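Below are the structure tokens for one structure; questions will follow.
One chain of protein is taken out of this complex; the other chains stay put.
After this line comes chain A, so read on.
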Amino acid sequence: MRELRFDGVSVRFGSRGHRVTAVDGVDLTVPAGSVVGLVGESGSGKSTLARAAVGLVPLSAGRVTLDGAPVPTRGRRPLQMVFQDPYSSLNPRMTIGATIAEAVPRGTDRRAEVARLLALVDLPDRMTRYPAELSGGQRQRVAIARALAGRPEVLIADEITSALDVSIQGAVLNLIRDLQRTLDLTILFISHDLAVVRYVSDTIAVMYRGRIVEHGPADTVLADPQDPYTRELLASTEGRSR
């Protein structure tokens, strides 16, 4: 069980003259064993923050730590990520068994471990299938199983339901909730949908133009939003469900 911390994290793209600041001095703590929901519109920097945390995007300033230590980039990775689009996050030419096995640490019985992981995400007996034979929701569950293969303590879920049909979204959200409770995971849950974030998160952080503009317990943020953008977001979301 670990705590994920962002300290003054900034990410800038481009060279001098065309410099874009995607993430601008973000301080955010995801306490051990809790779910922090990060909500914001497209282009607000949510996904860049997630990619920076796992080392896919270099930081321009600040640091990302797990229990005070830098995130390891070699060997066993205690920080894993699930991507938005299950159609591009699985290699179309590898069976799902092989995809998951690849992420299982050396020295374990890979076959048994893959079977255990697939059972965990409620997809037994699919080891020899290819991604094309699975539906979007099933693919997303495979992606979750792969993320869990390294026995991570911290998981980043980046818009994991936005590419799915509404009828399937619920099943994936339920799975994430169950896994969080049984495995005691620390989760940073990123979404543009406030209702979805509200459903899974203990704490909510609102991101706007690269900055965290509001951060607090879910009930407080939703009942008494301080930032004008949060209020607008809340009004738009409530408007949708009268």
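Here is the rule we use: a contact is a pair of C-beta atoms (placed from the backbone, for glycine too) under 8 Å apart; a residue touches a chain by one contact, two chains touch by 3 or more; residues count from 1.
Methods note: contacts and distances are computed from a predicted model.
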## Note on the structure
From the options "Fe-S cluster assembly protein SufD", "Calcineurin-like phosphoesterase domain-containing protein", "Siroheme decarboxylase NirG subunit" or "Oligopeptide/dipeptide ABC transporter ATP-binding protein", the chain left out of the display has the UniProt protein name "Oligopeptide/dipeptide ABC transporter ATP-binding protein"
### Message
Among A:Leu49, A:Leu194, A:Met207 or A:Val221, exactly one should touch the missing chain; which is it?
### Response
A:Leu194
#### Entry: Touching residue (missing chain; options A:Leu66, A:Leu120, A:Ala205 or A:Leu233)
A:Leu233
#### Entry: Residue among A:Ala22, A:Ala52 or A:Leu173 that touches the chain left out of view
A:Leu173
### Message
With the missing chain put back, one of A:Val9, A:Met81 or A:Leu120 would touch it. Which one?
### Response
A:Met81
## Note on the structure
Those residues of chain A that touch the unshown chain are 41-42, 51, 54-56, 74-77, 79-81, 83-85, 88-94, 99, 102-103, 105, 135, 137-138, 143, 146-147, 149-150, 165-171, 173-174, 177-178, 192-196, 198-199, 222, 232-242
